[in-house]
Every structure is written in C-alpha cells, then in structure tokens.
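Dumping the structure here so I can ask a few things about it.
Omission of a single protein chain aside, the complex is shown with its protein chains in their original locations.
Just so it is clear, A, B and C label the chains in written order, and each chain counts residues from 1 on its own.
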Amino acid sequence: MANIKELSEKIPERLGPGHRLCAGCGASIVVRQVLMGTEDPVVAVCSTGCLEVATTIYPYTAWKIPFMHNAFENAASTMSGIETAYRALKKKGKIKKEIKFVAFGGDGGTYDIGLQALSGALERGHNFVYVC
Amino acid sequence: MKEKGWEEIPIGGVIDKAGSAAEYKTGDWRTFKPVRDEKKCTHCLLCWIYCPDSSILVKDKKMVGFDYEHCKGDGICAAVCPVKCIRMEKE
Amino acid sequence: MIEIRWHGRGGQGAKTAAQFLAEATLDTGKYIQAFPEYGPERAGAPIRTYNRINAQPINLHCGVTNPGYVVVIDPTLLSPAVVEGLSDKGMLLVNTSESVDSVRQKTGFKEGRVAIVDATKISLDTLGKPMPNMPMLGALLKIAPLVELDALYEKIKAKFLKKIGEEKTKANIAGIKRAYEEVKIT
Partner (left out) sequence: MSKVIALMGDQAAAEAMRQIEPDVVAAYPITPQTEIVMTFAQFVADGLVQTEMIPVESEHSAMSACVGAAAAGARTMTATSANGLALMWEIVYIAASTRLPIVMPVVNRALSAPINIHCDHSDSMGARDSGWLQIYCENNQEVYENIIMAVRIAEHKDILLPVMVCQDGFITSHAVEGVKVYDDKQVKDFIGEYTIRHSLLDVDNPVTYGPLDLQDYYFEHKRQQSEAIKNSLKAIPEIFAEFKRHFGVEYDFIETYKLSDAEVAMVALSSTAGTIKAVVDELRAQGKKVGLLKPRFFRPFPKEKIVQALSGLKAVAILDRSESFSNQGGPLFTEIRSALLDESKKPLTVNYIYGLGGRDINTEQIRSVFTDLEKIVKEKEVKDLVNYLGVR
C-alpha cells in the first residue's frame, strides 16, 4: 500500500481537469481516488448522470483512460460486455495486458432503475469493481 | 474552437483525444482563488488527492502550484490543508 | 408433392417422427419440410405436425390444408377433425387396436383408404413404454415408400445411439420394423 506521496508518482492522472462538474463536487474526488487503487490500466464505465455528462461534453472528455457511457440503468451490464470481451480477446492472445475494470453508477442507476442489471452482473460473477 | 463538420469528426460520437477537456478552461468559473504560503507547506499532498479538478500541480512528490486555468476556486485545498498554508483570495 | 399431417399428443413424439422422416428423405436428394403447429400446449394436449416432401424445391410456407396422408398417433384423437381436408384419394393411417370399420365410424372417413396398426402395443412390446411415434413412422413407410427402412435406421442410429444407448436404439428400430410388417391396409 502506497502513501499519498508515492501515489502521486506511481499513478498517472486518470481523470483530468476541464470537466464541468460543480466547483467542489465530490464525484470527481471519488473517481480520482478510486482510480488510484491500481497501477494496472483501468477501463471505466459510467451510468448516465452528472459525472458522465459533465466529464464528457463533446468534443471534450476529461477521461484519460478508456471510458464508456451507455445508458442510465446499464453500467453493470455494459461492463459485463467489456469485461467478457477482455476475457475473450485475452484467451485468443489478442490482448496481453492485465487490465482492471471499474463501473460508476449513481444511486438511481444502481439500486433504483439499474438494480436488475447489477444483480445479473453480480450473479454471473464478472470481474469488475462497481462504485456507487 | 471552430466547430467541425460531419465529415471531419470520428463516427459514433467517439472522442479519440483522451483528457481533451483540459482544453476547456474552467478557471474562469472562479470568484476566489487559492494562494499558498510555500514556506508553511509540508507537501503532504492532501490538497492534491482531494482536488476535484486535478488542479494541484505536483512534481517529484512536491506540491508546486495551482493550475489556475482549471481551478474552479472551490476552496477544498484550503479546507483540507492541515497546516493552513492555503488561503482563498478574491479574484 | 407429398403432404402429411400428423396428429398426436404432446410428448408422444409426433414432431420427432416427422423430423426423422424429413431428415431421411433429405438424404435421398428430396426437398423436405417438417414443421409443428405450435401453441402453448404441453404434454398430453393434442398437437399437429406436418411434412412436405418434393422432388423440386419447396417454396410454400403456409400450413398444410389438404394432406395426402394423415397419421394419427393416438387413437383417442379419432374424430372427424383428423380427416379435415383429407380427400378420398388420400390415406388415413391410425394407431389402433380396433377395426377399420371403427376408424371409419369415428372419423366419418368413408371412401378413402385406411391403414391400421397397433403401434401402442408394438412400442410396449419393444420399448416397454407407450411411445408409438417410431412404429407409426415404420407403418407410414409401408404405405408411402418415401425412403428405404435401412436409410431410416442409419438416421436413427446416428441420432439415438449417443443419446439413449444401443439397447433402446435397437428397440426403436425393432418397433419400426414390426409396424412396417404388421400394418393392415384396406
């Protein structure tokens, strides 16, 4: 486990500046800190919400890592697809790297409209972190 | 930025320039700006880890300044600084 | 073109019999269709399934309304409904332990040809359970020589050996053979 100073060197900035979340918004603080949790490359998914719209206003993106937003209620199932694609392509030798996966959902996208997709993804045992 | 036509942009809404939001300057949202007393700073980097706008500049594990082009002036850095070396000044 | 309508009950294997017939005739270079009439019915409910067999490609994708052959797998289904659309030139094949007269009486099929075979008894004797579908297929091949029995046996072996083992596969073939021999045609 690294301390803060070590993190500042080891982990590249994964959510850059210029996003349009409110000044002082906790969402981007959480995202930055969660994404400091691994040195491996990370692919992120986000359900529709403040975090997603404010960080990806076309033609700009604040994400410095591969990122996908699909819809409001399906961050977990979208990530199921990405994570499965990773396993499929790794099996075929098309991808060599170790990659980690993180999905961000808001309260609605998680335990309201998105509960079913999350439940299915958990039951199938996909290998990703889900952050609400 | 001049807006591009449909033949000039990637298909499917893909943004192929990671972190391009940096081109969008949120610094002008500020009414107060953070100012640091370098002498007092212990380089604990709590400001860095808490900044929602990735606007604390760090080099070799040391806090070296603010990215005023993007800092929205939320004052979190000043609030979390354990040695109170950051204060918010009116723009 | 030959059109066949099978009447059975869900679970009796009418669909399987029709599929075997289609697959075996396909190998002789014929064009085939086998399609069931689907409803929400489950085991025991009356069901119908169909075959079309032709020397030329089959374009038709509608239901069979005027079959040349009607095969009734379950004797309890006998009623005028089973001979609907069956012309006097067609043939009715029934699994029954009763007489041809009784079949004519129950169905009102007076003029056309009727064939009977006690396929339930045959399946009980050979398989040890009432699965009259394969014996009925054997009987049908007697009255409508669409494919050689040996070719059918090969199909059955290919499909069944792995699934149900050698003994039961042989029992099915024995049932087909017996029905082929025992069917009575008027």
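By definition in this document, a residue touches a chain if its C-beta (ideal position, glycine included) is under 8 Å from a C-beta of that chain, and two chains touch if they have at least 3 such contacts.
Predicted, not measured: the structure shown is a model, and the values here were computed from it.
For the omitted chain, the shown partners it touches in the full complex are A, B, C. Interface note for the absent chain: among C:R42, C:H61, C:K129 or C:K162, the touching residue is C:H61.
Counting the whole complex, the residues of subunit B in touch with the unshown chain are 3-6, 9-16, 18.
In the full complex, subunit C contacts the hidden chain through residues 18-19, 22-23, 26, 31-36, 38, 40, 58-63, 65.
Subunit A meets the missing chain through residues 41, 43, 45, 52-53, 56-59, 61, 63-71, 73-74, 76-82, 84-89, 91-92, 94-95, 97, 99, 116-117, 119-121, 123-124.
The working rule: only the chains that are shown with their structure count from here on.
Chains A-B form the pair with the most C-beta pairs in contact. When chain centres are taken as C-alpha averages, the shortest distance to the whole-protein C-alpha average belongs to A.
Centre-to-centre, using mean CA coordinates, subunit A is 59 Å away from subunit C. In terms of their C-alpha centroids, the spacing between subunit A and subunit B amounts to 21 Å. The set of subunit A residues that touch two or more partner chains is empty. The multi-chain contact residues of subunit C, meaning those touching 2 or more other chains, do not exist; every residue touches at most one other chain.
Residue ranges on subunit B touching subunit A, taken from their complex, read 1, 4, 9, 13, 15, 17-26, 29-30, 43-46, 48-55, 58, 60-61, 67, 69-70, 72-76. Chain contact summary for the complex, subunit A toward subunit B: residues 4-9, 13, 15-21, 23-29, 32-33, 36, 55-65.
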